[in-house]
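With one protein chain held back, the other chains of the complex are shown just where they sit.
Moving on to chain A:
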Amino acid sequence: MVLRMAWRNIWRNKMRSLVIMFSIATGLLAGIAVLSLYDAMMNSRVRTVIDSEVAHIQLHHTNFKKDYDPKYVIANGDDVLQAIKKMPQVKAATARSITTGMLATATGSAGVTINGIIPEEEYKVSQLKQKLTAGKLFDENKKSQVMIGKKLAVKMKLKPGSKLVLTFTDTSGAIVSAAFRVAAIYESANAPLDERNVYVRMNELNELLLSNASFHEIAVLLSKDETLKTVQQNMQQLFPSVLVESWKDISPETDLMVDTVDQYSYIIMIIIMLALAFGIINTMLMAILERTREIGMMMALGTNRSKLFILVLCETLLLTLAGTPIGVLMGWLLTAYFHTKGLDLSGWGKEMMSNFGFGTMIYPEFPAERLPAVLLIVTATALVSCLFPAVKALKLQPVEALRR
């Protein structure tokens, strides 16, 4: 009976109830939009890290990353690489020779990380092929080709066909310089990385480094993100002398950013709900004040305070829960649309986003796994919002209420 009364009571003033339900739905839509937008941005960032920067897992000599000394190659690198490629969870893996050095042109110079790659394997792991904006892929018939990032190209005024000189130290500590010609210019979602990384063929770099056929890094792309921890542990057991790191270890700032933004999105959600709570309080307070005499009569007849409290609670909850499916549906429709069409954030400043390593085209997804938490926040909002009107109702004295 209390539930029935509560449901009918909220329809006594249809317009007011509809307005508050629409407010709840809109608040929920805003919350879902914020969550999915942040999720999408973070997913985009994580995908960028995995698919084009770091891959899921990287293996190095334990001392290599201390100061990128090229003498620290992965022992028995080929065997390790072949073993990794045979692992069922591994989608693709590639070897890289890496050194740091100086890129110089007639107009200036810049510090760079020189990545020696096996082109066909690299294209599968880091999507380098898809990132090209100018020039052509490495030509088998041409030697000493280099791919550079767009930001570096702009800074050094380079274009496909331009000449440059890379200077670095070899494994014996001697300084080596070699001339390369720009084969292509690439652009990723991370401008700072584009400015720092150049790609040459691994065999050419190895010749210059005097490191023979060995290499410094193995980048591994997995078929499923969820297997990351298991695969990392397996690899570490299989190759105990090698440093096995996941993208979370290599790019802890990204992991931290995901966690932080996750918390921020909930804070924003709570702020939205807090604003909404005042609307609910106002509506329920109006509903209570309008029914002062009726409540007084109910108390006079023998309705105790706990039942009255439950009535107000039910009314608030029903009002809130009635708006919830509408909000969830609107949120689902909105995210479904942008998930298909994509949301172009370049208006926010493509360069700025690129500088922070974010792609400008994101595909928001309905945050289904976060829906229980969202619904919990909404329900908690309703519960907290009803306290003030409920207390107001409970404080009524029947004899005074009946006089009104």
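Odds and ends about this structure:
Here is the rule we use: a contact is a pair of C-beta atoms (placed from the backbone, for glycine too) under 8 Å apart; a residue touches a chain by one contact, two chains touch by 3 or more; residues count from 1.
The rule is short, and it goes like this: contacts and distances are computed from a predicted model.
Of the names listed as "Putative ABC transport system ATP-binding protein", "ABC-2 type transporter transmembrane domain-containing protein", "Acetolactate synthase" or "Heme exporter protein D", the one that matches the UniProt record for the absent chain is "Putative ABC transport system ATP-binding protein".
Within the whole complex, the absent chain has one touching residue among A:M5, A:A106 or A:A336, and that is A:M5. Of the listed positions A:D79, A:E120, A:E226 or A:E294, the one in contact with the omitted chain in the full complex is A:E294. Although one chain is not drawn, the whole complex shows that of A:G173, A:P240 or A:G302 it is A:G302 that touches it. Mapped onto chain A, the interface with the missing chain covers residues 1, 4-5, 8-9, 12, 293-294, 297-305, 307, 398-399, 402.
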